[in-house]
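Complex shown without one protein chain; remaining protein chains in place.
On to chain A.
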Amino acid sequence: MEQGFRKGQGKCPQLLDLIRNHGDWRGKEKRVVKNGVEVEEEEEEEEEEEEEEKLELRLGPPGKEEYWVAERKEKREEPSLLSLSKVAKSNGSIPCFGSKRGFLQDFQQQQQQQQSHERKGSGPPTAHASASASGKAAGANNSSQRRTAAAPIVGWPPVRSFRKNLASTSKPCVESQNRRSENESEKKGLFVKINMDGIPIGRKVDLKAYDSYEKLSQAVDELFRDLLAAQSDPLATGTAEVKEKQVITGLLDGSGEYTLVYEDEEGDRMLVGDVPWNMFVSTVKRLRVLRTSDLSASFLRKVSRKRAANEC
């Protein structure tokens, strides 16, 4: 859905282009100022487009179109604003922005129309999908509705992070007895997948076995050190001479060859180490060990600087 919005970018006549090409500008002016016939023609065109829009997805009452058309008529009668603004633009300030009938509006309307066409191309499928999904859901149970709905959206529903974290850490305790003597950690392990760049076989790691990022980082090193060595020199396996195995370091601060990232419950890829350990454990869904060179160098420098500062 968000991708659909961005499709329109750069494909519509942009205001600044029009200002630079004085010819086009004046051309538009002429069309506007000329006799009623041309104005009407233009409006008809737009009305047709409007009709299409209406058929495509208008859900509001019919009165709306009239308002919109009337507004456009009014604007056509203010050509003087266009030239004023052209002069003003060169000075860097645009005095008529404060007025209600900004000159931008003409172009923006056109821009919008094109954008909205493109957007509406992707719009209706979503609207229909949700409509049909809700139709089904009337009888069906909620889980199927969830599957037909879109992927989880960032920051939706608008629940405070404090409450969201609670939702993931608290669990119904109907009959459990000595739970209070432990801290909140569950007795069963929390196994998440972990994959490393360049190594086809993944591993699983029990996050409950660790209580800090340092320990996790060490564990990752131990898990993959052998595999990494075998990868770089496949012939080494089986020979008596054991190759010097590279220790995997710098996973957390961007200083090593590899960096540890994770995917959270919303599906986003996050750098490991920002949040307190408990919060990390409650939101992590899987881990990845990526080559540091794949991540932007400047970004990692920032992160390591920040982390170093926090540790002081």
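Definition applied: a residue touches a chain if its C-beta (ideal position, glycine included) is under 8 Å from a C-beta of that chain, and two chains touch if they have at least 3 such contacts; residues count from 1.
Note that contacts and distances are computed from a predicted model.
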| item | value |
| --- | --- |
| Hidden subunit of the complex - UniProt protein name among "Transport inhibitor response 1-like protein", "Thioredoxin reductase 3", "Eukaryotic translation initiation factor 3 subunit B" or "serine C-palmitoyltransferase" | "Transport inhibitor response 1-like protein" |
| Option touching the unshown chain, where A:Val159, A:Ala209 or A:Val247 are the choices | A:Val159 |
| Residues of chain A in contact with the chain not shown | 1-2, 5-6, 8-10, 14-16, 57-61, 64, 68, 92-94, 97-98, 100, 102, 104-105, 108-109, 111-112, 115-116, 119, 126-127, 130-131, 133-135, 137-138, 142-143, 145-146, 149-150, 152-164, 166-167, 170-175, 177, 179-180, 270-271, 274-276, 278, 295-296, 298-299, 302 |
